[in-house]
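Only a portion of the chains appears, each positioned as in the full assembly.
Letters A and B mark the chains as written, and numbering starts fresh at 1 in each.
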Amino acid sequence: MLARRRAASISLLIAGIALAASPLRAQKSAEPPLHKVVFQVSDADPQKWNLALNNARNLQDDLGAEATDLEIVVYGPGIGMLKSDSPVAKRVADALKSGVKVVACENTMRNQKLGAPDMLPSIGYVAAGVVELMKKQQQGYAYIRP
Amino acid sequence: MLARRRAASISLLIAGIALAASPLRAQKSAEPPLHKVVFQVSDADPQKWNLALNNARNLQDDLGAEATDLEIVVYGPGIGMLKSDSPVAKRVADALKSGVKVVACENTMRNQKLGAPDMLPSIGYVAAGVVELMKKQQQGYAYIRP
């Protein structure tokens, strides 16, 4: 009788351990070995644009492109980085090809009377850059402002 | 006998699930649908001050003022944003009215021999801007440095 109760008690203990541990396991499976980083580009400074692109490439080189989830959010005075005459157009294209997500802020575009035809091809768009930066941080992305 | 033990075992399992789940529920009720963002203003550059104020307004426009908890922390060379002769005085007043918290760093004020009478009315104060920025991030605020 006592032995059986002890057995029941142990099995419940094990169930308890599994339950207590499950949030951790769930977290691990939702975020595999992925390293998530969001970059802010909001300066009208091509040196900063190059630094952001270097930073993204260094992360991919160091951790492997498939193990990184990188997004560059461009807004405010930084929007020139993504205009069709951007001095870093070739580098933005390379970043997109390597799997980096690059998005322009539509609020900024509206303020500066820019439409998609004025912008580099293949980039993405978000309604508000600052909202995107907040949401990505809420989702566990590290934030880097070059 | 066995049936009763199974019942007991199930009730304990349910208690276990409730216990394991409770930290999550507690977290949810402490952070409703609130989007929390802390902005750093530490440059002596009115364009950056305007960008910080634009960012706060865009967050409110996009998510609703009542669903956002926004704080602008001003320190170091950025302190001019909150002096009574600030070129963005009117915009700071509007931000305060809309529910944005705006705080000045008292360390910076002491270093620059500034007192509350030198500053815009209705702003808040913190002992150290950098400590405030750290604490807010610890409390789950996203960090934006315009």
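Throughout what follows, a contact is a pair of C-beta atoms (placed from the backbone, for glycine too) under 8 Å apart; a residue touches a chain by one contact, two chains touch by 3 or more.
Please read all numbers here as calculations on a predicted model, not as lab measurements.
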item	value
Number of copies constituting the complete assembly, 2 shown	3
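Following the convention adopted for this analysis, only the chains that are shown with their structure count from here on.
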item	value
Chain centre separation (chain A, chain B; CA means) in Å	21
For the chain B and chain A complex, residues of the former touching the latter	5, 9, 12-13, 16-17, 19-20, 23-24, 35, 37, 47, 51, 54-55, 58-59, 61-63, 142-146
Of all residues in chain A, those that touch chain B in their complex	5, 8, 11-12, 15-16, 19-20, 22-23, 40, 42, 76-77, 107, 127-128, 130-131, 133-134, 137-138, 143, 145
